[in-house]
Each structure stands twice: as structure tokens, then as C-alpha cells.
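For reference, the structure I am asking about is given below.
Note that one protein chain is taken out, while the other chains of the complex remain in position.
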Amino acid sequence: MKDLQYLILKKENLDGFVSRLSRLRKVSAPVSKGNGEFAFEEVGSAGRIELNYKPTIMPPKKYLMPQEETLLEFSTAKGFETRPVVEYEKMALFGVHTCDLAGIQCLNAVFSVRPRDYNYLTRKRQIDIIGLECGDYCDEHASCTVVSAHMPSGGYDLFFTDLGGYFMVHTNTQAGEEMIEATKCFESAAEAQFEDLEAFRKKKRDTFKNEVPIEPRFIPGLFDACFESPVWKELEAKCLACGNCTNVCPTCYCFDIIDEVGLDLKSGRRYRKWDSCQLEPFAKVAGGENFRKERSARQRHRYYRKFRYPVAKYSKFFCTGCGRCSRTCMAGIHLKDTLNALIKESDSRIWKKWL
Amino acid sequence: MKRPKVGFFDFACCEGCQLQVANFGEELLDILGAIDVVEFREVMSEKWDGDFDVAIVEGSITDKHAVERINRIRERSKVLIAYGSCATIGGVNGMKNAFDLTDIRKYVYGSDYKFFHTEMTKALHQVVKVDYFVNGCPVYPPELVKVLKAALQGIPYYVPDYAVCVDCRLNENVCMYEKGVACFGPVTRAGCNSWCVNNGNICYGCRGIVSNPNEKGMKEVLTKYNIPIEFVLNKVNMYNKCRELVEGGEDDE
Amino acid sequence: MTNKKTLNINVEYITRVEGHGNIVVNVKDGSLEKCRLDIVESPRFFEGMLRGRSVFEAQHITSRICGICSCGHTLASIQAAEDALGFVPSEQTIKLRKLLLHYETLDSHILHIYLLAAPDLLGVKSFVPLIETHNKVVRRALRMKKTCNEVCETLVGRHVHPISAIAGGFTKLPREKDLDDMLGKLEGMRPDMEATVELALTLKFPDFERDTEYVALVSDDNEYPMLMGDVGSTDGVRMNKKDYRKITNEFIVPHSSAKHTKLSREAYAVGALARFNLNSEKLHPKAKEVATVAGLKPVCKNPFLNTAAQLIESVHCLEECIRIITGLKNSGVNYNEEIVVGLNEQGRIPVKAGNGAGAVEVPRGILFHNYEIDDKGVIQNANCIIPTNQNLNNIEYDMKKLVPEMLDKTEAEITLGLEMLVRAYDPCISCSTHFLNVKFVNR
Partner (left out) sequence: MEKVVIKDSNYRIRKAKILRTKQLTKMEKLFEIALDGGESLDQEPGQFVMVSLFGVGEAPISVCSSPTNRGSFELCVRAAGKVTGAMHRLEAGDEIGIRGPYGKGFPIRILEGNDLLMVAGGLGIAPLRSLIKYAFDNRRDFGKIHIMLGCKSSEDLLFEDELNQWFKRMDVHYECTVDRAASDWAGHVGQITTLLPGVHLETERTFAIVVGPPVMYKFVLRELLKKNIPENQIILSFERHMKCGMGKCGRCQIQNLYCCQDGPVFNYADIKNMSEAL
């Protein structure tokens, strides 16, 4: 059974796979942006693809939930007419790390819960996802183990594990099978190769350790105790409210809805655009009241939206440990530092009670 | 629907923002289908003595003559749009305010300096009521179209009050700070699609500073990256010197 | 002349020029009493504001002197800065700068020919009525303008205040697909250019001549000099750009907030016609062809024909752009030369005290920038001499000769004639109100 789901792709056939696939649909994969940064971009062959990359500047959510997407087209020329629409593109995402797969699973949960979001769900169906396993930490900002996002746990159609001269490829869905059929680059896996995979995973379990000194199951409780913590005030002083941390987050999905008219002022579209709870105007109402005016409250809100609120609503953390928020923060607000500070602070409070 | 009467005017500026209008190409004809440009000295000899539905004004106010003229334009216009950095925040003309005005006049004109009157540079809203702001040096054409449509619809246009970083990140640029270079993206109002950083340069703050910048945090960031704060403050004044002016700021004479 | 006419012409704010200028003419009993071009633009003190700024910021700031020739200012400023620092740019950088300069010249000439000058020659007040009567022509003009803008955008981020051209080189170099894109657009522009030439040849320019000294960059090689060279004149002057003050000899006149200049005689002219008069043999063959058909020969002394010279240069620029890009495509672009802005200050270019000059042929003529910097690269003194400043004096002399020749015409006709004359020079007035530091000159 297991064997049927696993195939191998020799490294020399990777280019054949990518170029054949790209003839069928748009293929997007991580490429270098210089300065040690990467981005998902359209590729036609394996040439530009970076197999060993630290998380891209933007997560793959830019394809699943584009920065801007039309929801409605309207015309008021004679009475008014409206057309709810969805924009989508048949494509394959190649080389998605397990942290980003976890991110996509979070978005799936949000948009599947009622009222279901058909714009997201329709588009999602058109995007095939090919995962790629990491054998080691990408850098010091990663914290995937604390949220158990370092190991594959679904959310993909195909999953590649680089085992030296070849990839072990796990087929998870029918869409995955179809890609294999269509490209004809894969071979069946031999016993020795399963042993390679086992060895790889074993080594990986030794490498990846919980990055913060708290068991994940205690994290919601930690946050319950820390709403008024002074840690948030420290972030107030640092945060520039640039919104980078939320924009690069694979699970942030807040949006604004905006109308745009043509020069005739009669026809146009309504679209949604990424927004961020870190930005000054986000929680401001028309009367002028701002319900999260302080940057500390906004930063706190961000952390609670990763570690507390979704645990109640979706039974999972909305942090995937990808480390992007820390990597992108010029003010040096680092997720692991914040968690450590909260842990330390709540520990000291517990101790104080005893003293 | 009658097309609204629109006039273009300029004060102390480089007229580059008006030139952006010509750069629309054939789309300009669509815009001209929606508005009736009745005065635009840079490209038209026609003059209009009626009222304007919309006045689009480029440039900053730098002398008494300009104060009188902008007041006249304001009186004749239902809607006034401050157009480009010089008009919205004083822009590069504001750098003058860092000098003693008599001194700078002498430097430039020598002994004849008295013929050449000048006052502290002001942005338009520091002199008259402004209904819409199109920031940028030069203006970002898509934003001009947006504001123009808002003006025609009679609805407000809110200049984004968040950092250029937002757009910059969405464009997946490598952060300038990653390269060890000071950039004003974190404190500058977005809306230009991070134009300069997209082209390998830094943000110079030409769209003005966000309403509630974290100045202390910004200084810490600069310290962290070993960037001299004085150097940066001097640079931020390239566009934003007029911020310091109180409404109806001091005259030198 | 029996005409005992009394005239009082006062054109407030000449239209279809960049910046604010007034024409004042006074004729009493048939004799010219007053004939002036007043420059009433508010001064902006750029040279003054540059003091105390890093020389690496100079190009960003001086680009803001003028939106129409911002690329030219950028290039002149970079040249002056690099000269002061003793930095020699790479060959690739020079190629790309020439490309940028050609883009801007092309863009500016098209704007002038179609939107600023053509309405006069077609007897209308602006291009707006032409949308109805000459829709195809207007569309073509806007299309060409937009193409120029787009290729500029691909090369340096935008045309108005270019982003990626800085002292030392470029912060972003065009990729393979960018080169293809620019080349495709420029080659696609050729039919429109041919149509432009055809249209321009039908235009009737006023008949007027005045013996004038023309000044432009000159060089010993075979390239039509735009970015580099010595300064030469039709009166036989030839000097190094460092001696620009001996050429421009600026002086103040009370009615103008812009300085005037003179060289061998009472005035001189710069611009497309000056360049043509000095360097026509170096033009691209296609441009030469247009000159032959138009009947334009050096030394042409009719200032109205500056527009014709612009047309010839447009053809030249378009072909040169295509040649440069094709060359880059063949040789490939070296992306290691892409530089990070701001790191200049941290020692990428060694900084030392110095005094540097830049002289660049921008659309309206020769533009000089000059900076004196200290050992930290901070500007101590700055000077920019703008083409329009250099032309102002000459325009007045032209006006003084033109008015008496037109006295049998109506006041409206004379006014239009004078406005057309001023517009033919394509003056850039907001540029021209940035004066030199008198103390600096005399020191």
C-alpha cells in the first residue's frame, strides 16, 4: 500500500518534470532574489529553482489569496447590475516547505468555515501543491518544531524529499497522480530508498528540537495569563507599525474591501486587498475612535491571533514557525524572543505567588 | 452629465507632476472625456475666467505674490487638489527653510538679493483649505486617477496612513535595511507602490511622514544598523522640512 | 517705414512653456522703446539648498530643478559629482547614460513638436481642439510620448525624476527581457516617427533670421556629442567644460529672476539648432536625410527652425537608442556593476575634496553643473547654469529684431509672433531661475 504512494524522481529528471508541467500550467517555484533572499516566481524549467532556500519573502498565500482580487463587478449605467466573480488560474506551486503547507492548511480552515468563502475555495481547487522537505533549519528564526510544522502532515498533492541523487515523492491526492501521469518522469521506489527516507527522517528528528522552553499544549494557557503583560509594552517602543510581519505571515488573511470605478464613474469593480492589524487605521471606525490605537495592543493582537484565538476556533496554532515575521522586522521584534519573554515573565509571576 | 471644468496651476515647482499627465499616453484622451480642462498653462493657451469645479495645483507657496494668487484660485474653485510633494508637504522647496532666508538670498543673488523676495516655503494646506492630496515627487499616476475620480464622485480620498513598507513587502523587494542602508519606507506614507525601492533606490520620504510615526523606534533601528541619526534627519528634511511650520508660519521680514 | 504705430504688448504668463515668463513690448510712434522677456518664476534657491548636503544626494535634489529635463539634470549632476570625486564610470555605465539622455531628448522633443509648437503652426490655441480636428495626430503624439515614458521607466524607474541613475552607476540594470521590451517598443515607434517627419515637413515656419553665435558640445570622434565633449561655438571658440564660466559670462538684469549670458558677442544660443549647426555631419544617416529633405543646412540662423532641428534630432536619438540596446544585447549586461545606493557614503567610492564640473547636452541645450566638495563629500558650493538662462539674452535680441519687421501686422499677430519665437526656443523657465552664486564666481 505504502509503496504505491511513493515514487522516485531522479535529480536529472527534475528539469524534465518542471518543464513538462509548465507546458500544462503555470509553475511557480522559489528563485533567488539576491542578498540571500528568495521568492516564488513563475519558472519554465528547473534552472532557476533554488532547492535549498530559506522561506521566501512572501509565502505562497500570495497565490491562494492574492493581494488583490475582484469580488464583484458592477455597472450603474441603467439601474444597477452586479456580477459576483472569482478570479483564478490553473497552476502548480513547486517546492513548498512544510511550514508553508501548514500555512495553507490554516487558510483552508478559515475559508471553509461557514459562511464559506467561495472565492478562496474555487481558486484553491485550481492550485496543485508540491511540497519539498527540509532536512535542516533554514536559519535561527525558524521555530517550526514548537508548532509541529517541521514534518509533513498533508496539505499537498505531491511531496518531495531530497535524498541526494533523487527525490522520494509522496503522492497524496488524485491531482498529484495526474501530475505524475502527465509528466512521466517518475520511477517506482526500491526498498533501499525507503531505508534512505527512514534514515533521513530519523536524522531530522534529532536535528529539530522544540525552540522555546514550553510544551506546545501549555501555550494557550500562557497566553491566557499574559494579556496584560509588560512584554507588550516593550514591543510598543520598538514596533514601527510597518505591517511587514503580517504581510509576510503565511496565515494572516485580514483584508479590506474597496470599490473602484472607471472614468465614466458608472462601472467598476469591488475588490478585496490584504490589510494588516498592525496598521494605524485598521481598527478605526468612521467616528474617529480607534479600538487598537497603541502599537502594543496591535502587536499583542497579532500574537494572540497566532497562538490563542485560533486554538479556540480552529483547534490549531496559526503560527507555522516559518520565522518570516522575525526575519523581516527591521525593529528586531523576534517571535522566539517574545515567547521567551512571556514564559519568563509568567514564570516569575508564579514564583512571586509562592514567595 | 456636464463635464466638470478643471484647471491646472503651478507655483514653485519643477512642473514634473504636470508632465506626468502627458505621460498617460492615449489614456489621457479617456481622462479628457471625463473632464473639461479649461486652463493648463504649460500645454494650453486657452484661459478661463469662470469658476473651476476642480483646481489641480502644483508647487509650494514661497512669496507674497503666490499667497495672493493661491487665495484667488481657492475662491474660484469648488474643489482644490494639492498636487505633488511641493504642494502637499512643501517638498524639496522646504530645504530652504533650514537656512536664514536673507543669507540664502545673498548666496544666490549676491548684492542684488533685495530684488528677490522670498518667504518660508509652505505647503498649500498651510495657506488655504485643501480638499484632496496627491502626494509624491513626482505623483504616482494611478493615484492621480484615483483622486480625480474621488473628486468627481464627491467622495473623500484618504491618503494611506501606513508605511511604504507595506507595498514594498508585497513587491518582494529585498529590504534596504537588510543591505545595511537607511530607508524612509518605515515612516513614509504609502501609495506609490514603493516606486523607488522597486528600482534599487531607497525611499526618500517624498510622500510625507505617517501621522503617528514611532520616532524613538526608528532611532533605535538606525542605531542598530550603525546609521548616523544626524545624517538621516538631514535626509528626511529633503522633503519634510515644512512639517515643522506651524500653520501660517513665520515670515522672515 | 511709414508705420507710426504705437504698441503696448504685455503677455502675462506665456503659455505652453515650462515656467512663468512675461513678454513686455513697447513701441511708440513706430520705434521700439522696450522689448523684454521678464522671468517672474518664484526663485527656488537650489544652489543655496545644496550647501551642506552630501554630493551623493546632489543628483536626487537637482533632478527636482525641472520635471521635463530631470534626466538631463541627473546626468549633469552625476558628471559633476564624479568629476569632483575623481571617479571614472565604467563603459557600460556610460552607454546606459547615453541611452537615458537619448530617451529624454526624444521624449522632450516630441512633447515640444506636437503639444507646444504644433498648435501655433496649425493656428489653434492648444492640442485640445486638435483632438477633434486631428485625432490621429494627437493619438500618435500621445502614443510616442508614452513609449518614451515607458522605456525610461524600464531603464531608470520613471522619466520624471529618474530613480536608478546615481553617482557611480545604476542601482538596477535592465534585464534581458527589459532590453527586449525596450527594443521592441523603440522599433515599433519607427512608423510613427516617419509619420511625424512627414507631418513636420508640411508645417510652415516663419521667415526670420538673425546672425547668432551658437554654442554646443563638440568632440573629435564621430559621435554626435551629447553626454561628453568640449564646449565649442560657431565663432570658433573651443574650451574644456571646466572653463564653463568663461563661456557663460553670466550677468544679472533687473527684469528677470534668471541670469543672462554672453560669449563672443552680445548673446549666444544653445539647443537643438546649435547642436545641429556645430555637429550636423555626425548625425545618423537617417537624420541627415531628414535634414536634406527639410532643407536645413548649417549654419541655420532662423530661431524658429529650432523645432525642425528637434525633429532631426528625434530621428537621430531613436536610431541611436536602437543601436545602443542592440549592442547591449549582443555584449550582455554585467550585473555585477549593479550598485547599492547609500553605500557610497560608506566608502564604495573613495571620497576626497574636489571641484567638479558636468556639461551635458540636454534637450534645450548645454547644461552645466559644478560642485565644490570637502573631504567628507559635503557640498560647499554649487552652481548650475541652465540652457534657458543662456538663451534668454539671445531671445531678447531676436525679439528686438523681429518686432520692427512685423510692425505692419496687427497687435495680435505681433504678440503671437513673439510668443512663437519664445516657444521655438522651448524655454524651461523653472529651470532657469536657479542662479549662480556670484561670490563663488568672483572668488
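For clarity, chains are labelled A, B and C in written order, and residue numbers in each chain start from 1.
Heads up, the rule we're going with is that contacts are C-beta pairs under 8 Å (C-beta built on N, C-alpha and C of every residue); 3 or more make two chains touch, one makes a residue touch a chain.
Since we're looking at a predicted model, the values are computed, not measured.
Considering the intact complex, the chain excluded from display touches A, B. Among A:Thr56, A:Thr98, A:Asn119 or A:Ser346, only A:Asn119 touches the chain that is left out of the view. Considering the whole complex, the residue from A:Arg48, A:Arg201 or A:Arg292 that touches the absent chain is A:Arg292.
Screening A:Thr76, A:Asn172 or A:Gln193 for touch with the missing chain picks out A:Thr76. Contact with the chain that does not appear here is found for just one residue of B:Thr102, B:Gln153 or B:Ser211, B:Gln153. Interface with the hidden chain, as seen from chain A, comprises residues 70-72, 74, 76, 79-80, 82-90, 110-111, 115-119, 122, 227-228, 253-261, 265-266, 268, 270, 272, 275, 277, 282-287, 289, 291-292, 297, 301, 304-305, 308-309, 312-313.
For chain B, the residues touching the absent chain in the complete assembly are 153-156, 158.
Just so we're on the same page, only the chains that are shown with their structure count from here on.
Taken as a graph of touching chains, this assembly is arranged as a line, each chain contacting the next along an open chain of partners. The most centrally placed chain, judged by C-alpha centroids, is B. Should one ask which of A-B and B-C has more C-beta pairs in contact, the pair is B-C. The mean-CA centres of chain A and chain B are about 38 angstrom from one another, to the nearest whole unit. Per-chain CA centroids place chain B at a distance of 25 Å from chain C. Contacts with at least two other chains are made by no residue of chain A. Annotation for chain B: residues 179 touch two or more other chains.
Contacts from chain C toward chain B in the complex involve residues 13, 15-19, 41-45, 47-49, 51-53, 57, 60-61, 64-68, 70, 111, 115-116, 119, 125-128, 131, 138-139, 142-143, 145-147, 149, 156-161, 163-164, 166, 170-172, 252, 254, 257, 338, 340-343, 345-346, 419, 430, 434-439. Chain A makes touch with chain B in their complex at residues 33-35, 37, 39, 56-58, 67, 237-244, 247-248, 260-261, 263-265, 274, 276, 279-281, 295, 328, 330-332. Listing the residues of chain B that touch chain A in their complex gives 30-31, 33-34, 145-146, 149, 152-153, 158, 161-163, 165-166, 169-170, 172-175, 177-179, 185-187, 210-214, 216-218, 220-221, 224-225.
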